[in-house]
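I have a structure here, written as structure tokens, and I will follow up with some questions on it.
Note that one protein chain of the assembly has been removed; the remaining protein chains are unaltered in position.
Presenting chain A:
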Amino acid sequence: MSRDPDIAQIRARLSGADGPTFWRSLEAVADTPAFRAYVESEFPAAARLAGAPDRRGFLRLMAASFALSGLTACGADSGRDYELPYVNQPERIVPGASLSYASSALFDGFANGILVTTRNGRPIKVEGNPDHPFSRGGTDILAQASVLGLYDPFRSQAVQHLGRPSSWAAFRGQMLARLAGWREGRGRGLALLSAPATSPALAAMVARLRELYPEMGWYEAAGATRESLHAGAAQAYGRPVETLPDFAGARAVVSLDGDFLDLGPGQVGLSRAWIEARRAGHAAGHLPALHAVAPTPTLTSAKADYGLSLSAGGIEALARDLLSLTDGGSGGASGARAGNWLRRAAAALDANRGASIVTTGLAASPELHALVHRLNGALGNTGSTLRHIAPLSPGGAGTLADLAEAMERGAVETLIVLGSNPVYEAPGGLDFARRMERVPLKIHAGLYYDETGAHADWHLPLAHPLESWGDARSLDGTVGLIQPTIAPLHEGRTVHELLSFLLEGEMRDGLGLLKAHLRRPDEDEAAFEARFAEALRLGFLPDSASPPETVALTGAAPAPAPAPAGGIEVVFRPDPTVWDGTHADLSWLQELPKPLTKVVWENVVLISPALAEREGIATGDVVAVAAGEARIEGAAWILPGQAEETVTLTLGYGRNVPDHLSRGLGYDANRLRPAATPWRLQGTKLAKTGARRMPATTQDLGTMQGHDVVRVQPEGAGPVGDDEADKPPSFYGPSSEDRGAKAAWGMVIDLDACTGCNACVTACQSENNIPVVGRDEVARGRWMGWIRIDRYYAGSLDEPATHFQPVPCMHCEQAPCEVGCPVEATLHDSEGLNLQVYNRCVGTRTCQSYCPYKVRRFNYLDYTEDQPAILQQRNNPEVTVRARGVMEKCTYCIQRIAAARIDSAKDAHAAIPDGAVETACQNACPTRAIVFGNIADPESRVAQARAEGRHYALLAELNTRPRTTYLAGLAPADGQKAPASSGQSPGKEG
């Protein structure tokens, strides 16, 4: 299809009276004949299989199909022929039964509580740990994908010396001699570079190392560095601190390029707290509003009630204005464009002094962080809605720039890299790879033999967190424990074990190190073992959150930065799926549509519609972004809501490790990153190269044609939900509900709580063995996810309101798909599930074309046949691995329902209690946006949600009576998401 919609024309359509209220993509708004053809072709995927055959060709194909059809039955019986019982049955391990362990998922060193489901001794799924005081039961996409990372065939499996296989014994042999030398030289010339770590056990070991080697250098590096966050706090308070918002007490939140809902170490805990505050506020009649300004759309700005797009430089001026306005001043530095937004935000903050929050994000400059601290101080929020705690990583670490400078001086003789990948992650200006060549001995320990591994003399494989003992802290300081769920698959060791070697010349085991750290000096062994066992059962040390620190503002607000010297502003962001590239080899994350662009398998250059219009750039044009000598080339993507003069580059791509999955995907933004301001670059040039390369995206996949797809409930307006009494007559027979079944499964998704974080999509992939199909297949429309998150825009191209809508199978009571199937491979059961029977399915795809919600996925190719053996171990044995040529779709996690049903059946059919069946998506959701249960039980949470005034069904006019239904999003009456004429449901979808 053509991808060259005319932006001016789109603007005209959007502002016109007959323009769409909700739209998904520029192509959809332009409504070109090509787009219409795409949507109406039903099977964009099949349309490209081949040119339509002529009559003879058709007959030939049919004859061959009939003749060969019987052969499908001749497939080899792929069952095992042997059964291997244990020699000695381990306690608690029952073949085929699942067993969960509490542990912690690591996100740039920070912990989130998880429960790891293992089966037959193999971890297969990660669930949230509901008891964890910070993450409280949800997970993020990285935690879900970590189980794939464990089995990742690309993982480093052996010690390598100068690129050749070696062994731990050889490494130990060579190092023992050097240990004495380092000790003698008090560690001079020794430099340790660590990935971010919050482990208290590690911090204690680092402290001991520093005693042993006083002149040793300790550095910390990460692609998504938290340096400016700490530097900003230091500017404001004279020392670095972490800031924790307490949304429960907040009536208004102003986010100045904030990221509390975006992927990050705090995403799970913070988005849960924010949505809970919003729910509580809504119930009490005062919905806390989110005012957000951002240079580039983020999940946080997408959820804003009052949004504004402004360049990163402009936001600093805006923060000064806010500070001045809340101080009784007049503001005015940020210009007229921000006027309305600014006045409203300042008024909200002024009205809620001590009960508001001003927040900013990882990628904000230290100055903006300092300004935000001052704003919160002036508003009386500090200590009330905001808590400060001491930084969680071992203190006194140098930066990557310090290390690069030391290497340049020749002051580093031995560099030990612990889990980080500086050759890839370091800003281009540091020239890290060349400087690293000056170091005589380079040792790299990592999960992958990556760019740094290839530059090092020794590469040591690290153990995956799912096979390690360890500890780590959450953003609030709670100490989470990490316990192994499987013996190490390869030769990996943990960072703790490596450091024990540097300390003692002997590698101690992780469990011993952890116990030695946790045991209090005066504690007797039995008491400690009991305490340790209880902590392992919980997954964390109870009441270990960091105590709040008292902070006081020092000095004056930073002076305004000199006006930027023209040109285009580039902001750098971690990628919303693969983060800083650490997870770039995980196919689940690569194929996860990025929340806003829905692009998969690469990063794109995000530009604003206005800039695109001015420069004549279309989505898919390859553009070059240049600053001085450095330049990158990537496919442009016109993103509604992007600040006009700002271009966004995301990290994590442009990897170059031979044979790895991530090689050659996207561009490497690190090459352009300045070392001093790692998140922003002024004065760059943007130019078209003339080439075109259309990124693969799922944004128009499953476009539904209907009305009121997304609904918004303005505060104080009449309910926008469906009228339950109004059930039109139907030609279908009585539904199972009417036949009096015991349970009637249903799901309600709260659109106000959905932040578009994608955790449900990855969780579903993990639970249901959903295949990864690759970039080209996605481009053909063959993305296989069972739950998709549709992203809708409303309003203007430059400042749109953004809506997220997860769409799994609707399990319609009167399902059109079932009518279409010629072999009854899809049919209803008495509990209301729309079943898909793979062994009956012959692949006519009629059901897919009959489905108005477009939630059915077809296995065009055999995506699992060639799966490496090690990856097959991750598959959930409770779910069929689908073969080629069958249709599949969301089953409401029928395997979990079956488990609960069997338990209840064995217990004389006791009623399945509400909450006993949690679908994978529901369990993963950080904000509890998804509720699942028995709608026939009026006490169940799902039935109560269905009784709310904002409850509605998708495409209700089709009378399919879906079991999956929605709660309309909430909006203040004057918010940007409220429909222009409140009280009426929004118009048609584009």
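Everything below uses one rule, namely that a residue touches a chain if its C-beta (ideal position, glycine included) is under 8 Å from a C-beta of that chain, and two chains touch if they have at least 3 such contacts; residues count from 1.
The rule is short, and it goes like this: contacts and distances are computed from a predicted model.
**Student:** I want to check something: the complex is missing a chain, and I'd like its UniProt protein name from "Tetrahaem cytochrome domain-containing protein", "NitT/TauT family transport system ATP-binding protein", "Sugar ABC transporter permease" or "Mycofactocin maturase MftC".
**Tutor:** The missing chain's protein name, per its UniProt entry, is "Tetrahaem cytochrome domain-containing protein".
**Student:** Looking at A:S15, A:Q89 or A:T554, which makes contact with the chain not pictured?
**Tutor:** Here the residue in touch with the unshown chain is A:Q89.
**Student:** From the list A:A37, A:A97, A:V819 or A:A973, which touches the chain that is not on show?
**Tutor:** A:A97
**Student:** Of the residues A:I902, A:A947 or A:A973, I need the one that contacts the missing chain.
**Tutor:** A:I902
**Student:** What chain A residues would touch the chain not displayed?
**Tutor:** Chain A touches the missing chain through residues 78-89, 94-97, 827, 829-830, 833, 835, 837-840, 878-881, 891, 894-895, 898, 902, 905-906, 908-909.
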